[in-house]
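For this depiction, one protein chain was excluded, whereas all remaining protein chains were kept in their positions.
Going by the order they are written in, the chains are A, B and C; count residues from 1 in each one.
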Amino acid sequence: MRVGVLGAKGKVGATIVGAVEAADDLTFSVGVDAGDPLTLFTDSQTEVVVDFTHPDVVMGNLEFLIGAGIHAVVGTTGFTDERIAQVRSWLADKPDVSVLIAPNFAIGAVLSMEFARQAARFFESAEVIELHHPFKADAPSGTATRTAQMIAEARKGLPPSPDATSTGIDGARGADVDGVRVHSVRLAGLVAHQEVLFGTMGETLTIRHDSLDRTSFVPGVLLGVRNVADHPGLTIGIEPLMGL
Amino acid sequence: MRVGVLGAKGKVGATIVGAVEAADDLTFSVGVDAGDPLTLFTDSQTEVVVDFTHPDVVMGNLEFLIGAGIHAVVGTTGFTDERIAQVRSWLADKPDVSVLIAPNFAIGAVLSMEFARQAARFFESAEVIELHHPFKADAPSGTATRTAQMIAEARKGLPPSPDATSTGIDGARGADVDGVRVHSVRLAGLVAHQEVLFGTMGETLTIRHDSLDRTSFVPGVLLGVRNVADHPGLTIGIEPLMGL
Amino acid sequence: MRVGVLGAKGKVGATIVGAVEAADDLTFSVGVDAGDPLTLFTDSQTEVVVDFTHPDVVMGNLEFLIGAGIHAVVGTTGFTDERIAQVRSWLADKPDVSVLIAPNFAIGAVLSMEFARQAARFFESAEVIELHHPFKADAPSGTATRTAQMIAEARKGLPPSPDATSTGIDGARGADVDGVRVHSVRLAGLVAHQEVLFGTMGETLTIRHDSLDRTSFVPGVLLGVRNVADHPGLTIGIEPLMGL
Partner (left out) sequence: MRVGVLGAKGKVGATIVGAVEAADDLTFSVGVDAGDPLTLFTDSQTEVVVDFTHPDVVMGNLEFLIGAGIHAVVGTTGFTDERIAQVRSWLADKPDVSVLIAPNFAIGAVLSMEFARQAARFFESAEVIELHHPFKADAPSGTATRTAQMIAEARKGLPPSPDATSTGIDGARGADVDGVRVHSVRLAGLVAHQEVLFGTMGETLTIRHDSLDRTSFVPGVLLGVRNVADHPGLTIGIEPLMGL
């Protein structure tokens, strides 16, 4: 499979180029950066393009790629409902073309949320601890908030997690996200980590995800590249490509 | 729902009686111990019976219960293929009766194995660490061996986990179960714990199960009691009742 | 060494009697409960008495034991400054008698706090996570609050832990105890657990203590029994007997 990369000279793009080159079953066709013509992809018979660029240019990229019959794997952010609708309308005319847009390519993070969703209704108690480097601006993290919401959704109709706390210090019991407590640790030396804890009589189940460096998106991007063609039309998130 | 208990005066049975009595949606009908007639269950309009007794008596119990149209949730061990076939033949005449026989009622342990199976094919590396009290005779534990086998099965066709170990001390890299390394820790103070570790570029996923006391089978038994009637015939393991 | 137990028929007392009887180097002399005369200890040549009784009776017990030249290991609560001063004055006349009064006999908890104190000044960041069963009334736990205070004390003069949080949900960053963040998890199935996390450039250190059942005070009581005689006068906490 011939794979092209948009933003190939950027940090993320260069990492993807390296990963494609290192994979036995993939061929790196061409890298395209600001100023280069998109026709480099058609000239090089590229079959799939990876786009980790910028919200300002990603729509133009997608219009070209879909028109040219090239599949796209997109990690660029900023996809509003309007943008999603626009991509769908371009794809309507090209039934054989596939576009994957994912907010998170870290396979471990995606599985972690999926398992939390599956487990949630079988336990009395559920809490989330997320741990990040101290330069992070938001607490809880977006992933932790989303995880807590998924747990709350899966537990609909069940009694709330038991909690006899009657005295204490403000904040000790964490943030309340739809009834699920979320705790945010900020610690020098950490990267990005999350634990989902479930408990019932006599046992607990913990699902922990550790991102140890900034390359954790690579396996998910390669999984997207290898499988996107089997999912014609628009796919949001890598879950469907993982069979989840 | 009216629930009876076999072996009600034993340690496990008494715990189940207490749990049934504490559940708002269940009614404890009657407890039966050695010497008591099984007709106590029919006399008391019992709908489901929990059997944590002994291989010597469980078949007689099941023959009676199935004949009387009472569902059974069974944690007793010793079910050979022959015994399973016998139970199926009794059930053939009673299409509305359900029997659940499960080797493990700990919901967290069952989910832990299921998640390990689902995750296995998405990671380069997988290892299992099980940690138990020091009075345990076997290493690895049966659960760890089974978990490793399920991981190996799910990874069929993938390259082996990378491992550059060239020098070392015997045993450092653990036991090899179908290509998956399993490590057994024996430590005073522990009960029964297991970690499944998965790793790929830049990230790891850890699924940890902790049994903190001997009551961890209770929530799974109650789940069985509440759902067994919806699964007519013979069900092996609580997974189908959990929708897994 | 001949060891007696006060409150020997209570749950805690009975556990201690069992542990003394199981120890090769200790001899159980006599158990004394409400209504029994304290002279049973002198009649039986008891050398050390363990007192896990009640604030209402412990002072009378200690006055008798010190007067009789018997060492005491005390887990009973309620020792005010006045009571401590009274015990010291009784001991002033008996230079060979030792009394150990400890708020916490769990060796792991004591070491955990001691290590947190030693490590605190070498790291940029420090946070505490305590995890307990959901029936606990206070959050954070007393141990977690004390641990955070010890860390804050050891870090005096150092810059605060870095934290760029600017947006979030109330409580996400935990309780602030003297500048150290403390997070309280309440989860069915748990007993009593604590993690102290330290971080600096590229590395973290975690000290975790797990109490898995109510017997975790036993090894500390035996350590007290074996070593109290070497520490004449009043000792508060088992730390000095551990050489900390």
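Keep in mind that, in the parts below, contacts are C-beta pairs under 8 Å (C-beta built on N, C-alpha and C of every residue); 3 or more make two chains touch, one makes a residue touch a chain.
On a predicted model such as this, the values are computed, not experimentally measured, just so you know.
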item	value
Which displayed chains the hidden chain touches across the whole complex	A, B, C
Of C:Ala106, C:Ala144 or C:Ile169, the one touching the omitted chain in the full complex	C:Ala106
Residue in contact with the excluded chain [from B:Gly35, B:Gly168 or B:Gly243]	B:Gly168
Candidates B:Val3, B:Ala102, B:Ala116 or B:Leu197 - the one touching the absent chain	B:Leu197
Interface with the undisplayed chain - residues on chain C	19, 106-109, 111-112, 114-115, 118-119, 122-123, 198, 200-219, 223, 242, 244
Residues of chain A (touch criterion as defined above) contacting the omitted chain	189-191, 210, 212-213, 216
Those residues of chain B which, in the complete complex, touch the missing chain	123-125, 127, 129, 131, 134-140, 145, 161-177, 181-190, 197-204
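We take it that only the chains that are shown with their structure count from here on.
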item	value
Chain C against chain A, contact positions shared by both copies (same if over half, else different)	same
Distance from the mean Cα position of chain C to that of chain B, given in whole angstrom	38
Separation of chain A from chain B, taking each centre as the mean of its C-alpha atoms, in whole Å	34
Where chain A and chain C are represented by their mean Cα positions, the distance between them in whole Å	46
Residue list for chain B, restricted to those that touch at least two other chains	210, 212-213, 216
